[in-house]
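I have placed the structure first, in the form of structure tokens, so that the comments after it can refer back to it.
And now, subunit A:
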Amino acid sequence: MTLLKIDAIDVHYGDFQALYGMSLSLAEGETLAVIGANGAGKSTLMKSIAGLMIPTVGTVTFDGVDITKRPAHTRVSLGIALTPEGRRIFPSLSVEENLLVGAHVRRKGPWNLEKIYDAFPLVADRKDRLGLNLSGGEQQAVAIGRALMSNPRVILLDEVSLGLAPVVVQDIYEALPRIASQGTTVLVVEQDVNHALRVADRVQCLLEGRTVLEGSAGSLSREQIASAYFGI
Partner candidate 1 sequence: MEWLNAVLQGILLGGLYALLAAGLSLMFGVMRIVNLAHGALAILAAYLGVVLSQNFGIPAFATLIVILPVMFGLGWVLQMTLLNKSLVRGGLAPILVTFGLAVVLIQLFQEIFSADFKSIQAGSIATNSIVINDQIAIGVFPLLTFVVGVAVIVALQLFLSRTRSGRAMRATSDDKDAAQLMGINNRRIYALATAIALTTVGLAGVFLGIRTQFNPTYGDVTLVFAFEAVIIGGLGSLWGTLVGGMVLGIAQTLGSQINPAYGILIGHLVFLAILVFRPTGLLPKAVNS
Partner candidate 2 sequence: MTTDAVALENVKVSRSTKSSWAGLFVGVVVVLILATAPYVVGRGLQQNLVILFSLIVLGTMWNLLAGYGGMVSIGQQAYIGIGAYGLVVCGDIIGLDPFVSVALAVVIAGVISFPITFVAFRLSGGYFAIGTWVIAEVLRLIVMQVDVLGGGSGITFQAMSESMSPGRRIAYVYWLSLVAVVIAIAVTYLLMRSRLGLGFTAIRDDSVAAGSLGVRVVRSRRLVFVVSAMGCALGGAMIAASTLRVEPESLFSVQWSAFMIFIVVIGGIGTIEGPIVGAIIFFALQQWLSDLGTWYLVILGVLAIVITLYLPKGVWGLISGNGRIRLFPVGYTLKNPLEKYSLAGRAKKDIA
């Protein structure tokens, strides 16, 4: 069943339009990769789902409920969790405290501190370290753990590979199937196409605020994706 449905939204930053009639559909349990170059509108799309940006036109529906104009802080209790672009770990809080804040909204589900530490041993090792003392990769793991602590129905991963060493990105993407296996729907936003394709069931490619390609990960060829990505 369709868990998340975005219907022809326009999103503006002041006078600047970032998304033009964007639509997206996400079925429960699937992993969707949204790819595109810098400035394509991927993060704007994430923010619209999480509530940090409100579309001027169109609707965002979650589990049948219209959440288009709902403030961001109310969406977590519905089951939407976002790991934002740039990780945004709370610098003055320890790793464990960051995770606990993730559970601020108490939702039932498989994820708790113990299970997060289990899934991400890297995070467990550093649980008392302050957020500002973490490396990029560690921050990313904590950010994902933090999002999982709210036991979301859908987790949005915004550019998790950005600024991280390839080895680290590898480790992070290896953890994704574990998340999906718990039944969580995953929406991955990426510039790194290879990793995205490896974990995704379906792919959607954006260019300058519009969808230019869509389909299941297996059915699309490299060339198709490349030309859509670069707009050739």
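In picking the candidates, the idea was that all candidates are chains of the complex that A comes from, given by their letters.
The rule is short, and it goes like this: a contact is a pair of C-beta atoms (placed from the backbone, for glycine too) under 8 Å apart; a residue touches a chain by one contact, two chains touch by 3 or more; residues count from 1.
Treat the numbers as computed from the prediction; the structure is a model and nothing was measured.
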Check: Candidates 1 or 2: which touches subunit A in this complex?
Finding: 1
Checklist line | Touching residues on subunit A, where the partner in the complex is candidate 1 | finding: 50-52, 71-77, 81-82, 84, 88, 90-93, 97-98, 100-102, 104-105, 130-132, 146, 150
